[in-house]
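Apart from one protein chain that is not included, each protein chain of the complex appears where it belongs.
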Amino acid sequence: MAAQTRPKKPIRWHIGVFLAPAVLVYTAIMILPLAGTLQLSLFRNIEQSQVFVGLSNFRTLFGDPNWSVNFWNALRNNVWFFIIHMLVQNPIGVLLAALLSSPRLRFAAFYRTAIFVPTILSFVIVGFAWKLILSPIWGVAPHLMDFVGLKSLFTPWLGKEQYALTALSLVSVWQFVGIPMMLIYAALLSIPDEVIEAAECDGITGMAQFWKIKLPLILPSIGIISILTFVGNFNAFDLIYTAQGALAGPNYSTDILGTFLYRAFFGFQLQVGDPNMGAAIATMMFLIILAGVCVYLFLVQTRLRRYQF
Amino acid sequence: MSTATHSLPRTIGAHAVLLTYTAIALFPVILVIMNSFKSRAGIFGAPLTPPTPKTFDLIGYTTVIGQGDFIHYFQNSLVVTVASLFFVLLFGAMAAFALSEYRFRGNTMMGLYLALGIMIPIRLGTVAILQLMVASGLVNTLTALILVYTAQGLPLAVFILSEFMKQVSDDLKNAGRIDGLSEYTIFFRLVLPLVRPSMATVAVFTMIPIWNDLWFPLILAPSEETKTVTLGAQLFLGQFVTNWNAILAALSLAILPVLILYVIFSRQLIRGITSGAVK
Amino acid sequence: EDVTLNIESWRGDDLTIWKDKLIPAFEAKNPGIKVVFAPSAPTEYDAALGAKLSAGSAGDLITCRPFDKSLELFKKGNLADLSSLPGMDNFSPVAKAAWQTDDGKSSFCVPMASVIHGFIYNKDAFDKLGLKVPTTNEEFYAVLDKIKADGTYIPMAMGTKDLWEAATMGYQNIGPNYWKGEEGRLALIKGEQKLTDPQWVEPYKELAKWKPYLGDGFEAQTYPDSQNLFTLGRAAIYPAGSWEIGLFNTQAQFKMGAFPPPVQKAGDTCYISDHTDIGMGLNAASKHPEEAKKFLSWVASPDFATIYANALPGFFSLNNTPVKMEDPLAQEFVSWRGKCKSTIRSTYQILSRGTPNLENETWVESANVINGTDTPEAAAKKLQDGLDSWYKPAK
Amino acid sequence: MGSLNIENVKKAFGPVEVLKGIDLEVVDGEFVVFVGPSGCGKSTLLRVIAGLEDSTSGRVLIDGDDVSVTPPAKRGIAMVFQTYALYPHLTVKNNMGLGLKQAGTPATEIERRIKIASAMLSLEPYLERRPAELSGGQRQRVAIGRAVVREPKLFLFDEPLSNLDAALRVNTRLEIAQLHRRLKATMIYVTHDQVEAMTLADKIVVLNAGKIEQIGSPMELYNSPANEFVAGFIGSPKMNFIDSAKLGETAKTIGVRPEHLTVDAKSGAWKGTVVHAEHLGADTNLYLDCEKAGLLTVRIFGVYNAEPGATLFATPDPAKTYRFGADGRVLK
Partner (left out) sequence: MGSLNIENVKKAFGPVEVLKGIDLEVVDGEFVVFVGPSGCGKSTLLRVIAGLEDSTSGRVLIDGDDVSVTPPAKRGIAMVFQTYALYPHLTVKNNMGLGLKQAGTPATEIERRIKIASAMLSLEPYLERRPAELSGGQRQRVAIGRAVVREPKLFLFDEPLSNLDAALRVNTRLEIAQLHRRLKATMIYVTHDQVEAMTLADKIVVLNAGKIEQIGSPMELYNSPANEFVAGFIGSPKMNFIDSAKLGETAKTIGVRPEHLTVDAKSGAWKGTVVHAEHLGADTNLYLDCEKAGLLTVRIFGVYNAEPGATLFATPDPAKTYRFGADGRVLK
């Protein structure tokens, strides 16, 4: 592009300096160990030594019904888990952020903190608290439903195959609504007041203002939230594990890729961990998530316009 | 903005929605805390009523306190969380700035590379990480935890921060360049202060999993000197599976510190927002 | 300079006992050796231990799960061979079987305790309703019916949410009476019997009958829920493992009794699950193997057995030297060893080595059967099919 | 239809009082220009009128109704912001059309109005661009266009032409004047440009430090300023103020506009030395250092050649000399 007479650009060392610490720590402590683990998927432990077997672990994973049935089940459940988050968690998060960011709202700090409280709790606490609440024995949920005259609708949700996954997804939504809320809130606050004021003068108020002015300006943040939800959901493990155990009962109805991977990799109860098959599952999870992230990075993100304020 | 831009029904509506959701968000937490102050019979008999003189009982707390040196565990957690947070935010913001500000070959690939970390649970790398720490003699030190958490927190931080950094006005950075500021100064003096709200957001996101993590303290630093609060609490959670007084008390105690930390950060966040939103 | 030995364990519950009783007793006799009991949560134990062993940062002494889990560690070279450890001969071959190679040649963990299954009941409730302890199936259901009809108590406290309750407290508890303990278990391993045989399906049929006697919403009832239901006096019978004794003693405000799993017909031989559950091995990479062995020898001694069994009623010593126990309920449980034939859980040895894992599947299917989502026959067939897919016993 | 009454409006930001009691009456269809030094509160007053800022006290009435709690959207106003405040995500066309679309105006009508406005503002080539791809002046024109298409009863313009070049500025000024005549809308217009103020206004309001100094038609202000401030503010170059002490007059200060001084090489009232000459083409500004009167600016029509250092005599037009008392007020 430039004329030949132009001198070469000097090397921009600062880019390296900015990247170096993160890249070094991250590579040494995260990427190398993980790569080491994922390559196990190409090996098999035979007589206490690792033997290269190519893709045969993957053949087992997809060919052997003992593995494939579980894998597809976990994947299906995981997709449902994700759908619920996208349909419930993110809209609620956006709604709450939109309400919170309305100017001069009283108690905004209180609401924001309160709504974020579940997000800061550990899975142990969340799992435990909700098991207690939904437990038919302790009776909080039936009590409450009695209160509004819906007691007849109560069932032991966490114990029923048809409800357990949805119930847990909703618990997870409850826990994580704070994250989309905070991100959107930060994005909304960075919209200049004057643009909003111009809209007020233009007669674009209330809902219309949200849809036509604010939403387009926070779309990049919504994009981020969607991809973070996707990544988070396909990596999810802890909540199911603390609430339903590693076997993700009843009858594997709450089994997602994370729990499936955990059982395979680390073993469970009498089941001895199989790092090779575990690595094969992890590789599949990784590829699924990577595909999603690439779709986002290369198809979605480049199309979302960002505005500088 | 002015009162004229507000309508009363809309304000009431907003409060109604927020209050409802606040109730949903807080209910389980309040339930746990409330019942932690009740006797066993009280917990089961009337879970929804606050402690009455008859059901009030601190037995749970007396059981829990004195189960180990919790002040010390707390210090450990604090050191680990704050130090990791510092490095995640610093390194993460630096890398995010490089990715969002400069166009260079491999920019997107570098972004993707730095995002790989959120796609695989770091747990899977445990053995290699542990070997690394054993080799470098860092087992049972807080440094090991700080390193791991820093690595673990970076991908998300870079991902979110680079998005927010793209919103900082070019003219502003250019004004800095014209003013003779080096790229480093532009980053530290101009960009960092302006993305403070998102830094605070990222800080909160990063802090939670670190504070709540069980696995790495268990593997890398389980010794009495380096134990974290969560690990300490988990141990006696296991111990009292059926002692609900103790469990509820332990849960309540576990909620407190992280709540305090969060409130501190969110203060920062508000301050960041009010000073950063100046356009 | 004192040598410090670290014990890896999943028994966080025993922390105080180790700290206050066992370790001081050992240290008093062995100056120069310090012992630290460092438990992790049961759910994390195996994974964490595996990682630490691979990386070389695990403690000197390893608490052993029974059978394959520990065998695997031994095969990998993580556990030292303890066949010649002084004190190993204090244990019967049956006791040692859980921590031996398949050929029985090498032992790698010192057996510590076993647990016995049965039913604990609320004596006050039985007295109030005028019930007699059941010995046969018929009596058992009669008692359950009466409790149900009365309505004051939930007849039986068990939930299926945690899965393993259904398998361990249900299937493994009553099963030995049907498959005749060791006889059936070994035949299964040899391939002479199948899980679809009547003696293996029958226990499921019984479990399926339990459903009406369980509390409302038992599908979502967790193990601690069951414990609480019983100790708060809201349930009359609790399908139990003997490890509950310690806890129940402190929590229940009523008198308790225990009975072994009822037999099919009066006069039948009774079988009980007396399951070797916990042992202790030596980390092959330990820097202080001599001191550690000294400690293990002490664990194998009757001294240890006495302190341990009394401190933890319900964990019964496997030592040949009989241990004098104070707790009446524990005495009741252990007395069944004399009346009935002992066996261990059917799925533990060899059969859970492959994929699918028979133990895990048994958890899931036992819960399914009680929940009514699978018939006993279907459940049995699933289990056998799974087993067949990888287990080819030499005939 | 578009009358405006402002009654004793005050506005403070924290401890700083920015508007110190403004009273103003604007009749329907009037074109009112606010002028005043930078920071005197012009934008703030506009924002109070628009309802974007609460006044600390006082009332704003539009068409006789107190609008203190009426949202901006319901006040029937359009505003051009000093900082443009364009919607960054919308094209120029949609920036202009959004308000109309929201109001349910038919698409063809929207199209028509945008066409007219963009022609008037020479924006046609940029209709599909986004604000970030426009130059400063182009953005400002979009902001004007956005207000214009809505045809409200009350326009608020905050320095709408400051970034335009002279030619465009004259054109746009004429277009605004025409718009004013055509729509018969009331317009309130903030500007720093003397020409704009003088040519557009029916009435100029001179603000200073949050207070109104004088209200009047352009020529009223030019010819009979109420006080020294207004006299100095209206007219460019600024009126010369001469300390009377030196001249032996009764008034505190004597004021003469540069255009009301004549120079002569030979004789005149005040003898001085040329310090600097500014050649603007159509006229020339001479800066004379006079013995008696101090530094004087003299404005001469056409090109006038005077070398710095030369001696010249300046003579004021006695009919156009102002006398100010110690309080700054004009003495008659």
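In order of appearance the chains are A, B, C and D, and numbering begins at 1 in each one.
Here is the rule we go by: a contact is a pair of C-beta atoms (placed from the backbone, for glycine too) under 8 Å apart; a residue touches a chain by one contact, two chains touch by 3 or more.
Because the structure is predicted, anything quoted here is derived from the model rather than measured.
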Residue of D:83, D:244 or D:273 in touch with the missing chain, whole complex considered: D:83
Hidden-chain contact residue, picked from the options D:192, D:292 or D:329: D:192
Residue in contact with the excluded chain [from D:164, D:205 or D:274]: D:164
Touch with the omitted chain, as defined above, among D:27, D:103 or D:219: D:219
Sole contact to the chain not displayed, among B:53, B:106 or B:180: B:180
Contact footprint on chain D, counting only the chain that is left out: 13, 35-39, 42-44, 82-83, 133-138, 141, 158-159, 162-170, 192-195, 198-199, 218-219, 222-223, 232-238, 257-259, 278-283, 285, 299, 301-303
Hidden partner chain, residues of chain B it touches: 169, 171-172, 174-182, 185, 189-190, 193-194, 275-276, 278-279
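Everything below uses one rule, namely that only the chains that are shown with their structure count from here on.
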Identity of the chain that, by mean CA position, is farthest from chain B: D
Between chain D and chain C, distance of the C-alpha-averaged centres to the nearest whole Å: 92
Between chain A and chain D, centroid-to-centroid distance (C-alpha), Å: 56
Interface hub residues of chain B, defined as touching at least two other chains: 1, 3, 5-6, 44, 126-127, 214, 234, 237
Shared-contact residues (touching 2 or more other chains) in chain A: 138, 192, 194, 197, 200, 205, 307-309
